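The complex is shown incomplete by one protein chain, all other protein chains being positioned as in the whole.
Right, subunit A next:
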Amino acid sequence: MESDNDVALDIIITNVVCVFRTRCHLNLRKIALEGTNVIYKRDVGKVLMKLRKPRITASIWSSGKVICTGATSEEEAKLGARRLARSLQKLGFKVKFTDFKVVNVLAVCTMPFEIRLPEFTKSNRPLASYEPELHPAASYRIKNLKATLQVFSTGSITVTG
């Protein structure tokens, strides 16, 4: 690649997953009854609560563990989690916002060129693996960053970790 043709690549964060604990037991039936934008999944034993701003979906378990998904930045994820904890507090539970942790960040990037996956896999063994029968993309694992990249033949790359 020539240095004159450097193209800035846009890496867009599409999803941030975080967890936190409320350190108290939660009555899922009460949340389902008194909360709006709530879906009670009785078979799985959890409640799904959707916030509008920031756009976040939270899975709430009776043990007090909550997983939030759908945020587009870590700060947004924290704000959404705090807003959720505050809603649960208003519902009457003695909630404490503890053990907040960002668990996964998903980002997408597109290369301005196509990629020949069999050749890419051959030259990047053993970090890269490609099984066309299982998935159309080659997966490339970076151990020290604990990240996985899904490389598609169209040049689109999905980064998770």
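Points worth noting:
Basically, contacts are C-beta pairs under 8 Å (C-beta built on N, C-alpha and C of every residue); 3 or more make two chains touch, one makes a residue touch a chain; residues count from 1.
To be clear about the criterion, contacts and distances are computed from a predicted model.
Per UniProt, the protein behind the absent chain is "Transcription factor IIIB 50 kDa subunit"; the candidates were "Transcription factor IIIB 50 kDa subunit", "EF-hand domain-containing protein", "Vacuolar protein sorting-associated protein 33B" or "Coatomer subunit zeta". Of the listed residues A:Asp10, A:Asp43 or A:Glu133, the one in contact with the hidden chain in the full complex is A:Glu133.
Although one chain is not drawn, the whole complex shows that of A:Asn27, A:Thr57 or A:Ser153 it is A:Ser153 that touches it.
Listed residues A:Val19, A:Leu48, A:Leu79 or A:Cys109: the one in touch with the omitted chain is A:Leu79. Interface with the hidden chain, as seen from subunit A, comprises residues 5, 33-37, 49, 51-55, 72-79, 82-83, 86-87, 90-91, 112, 114-118, 121, 125-126, 129-134, 136-137, 152-154.
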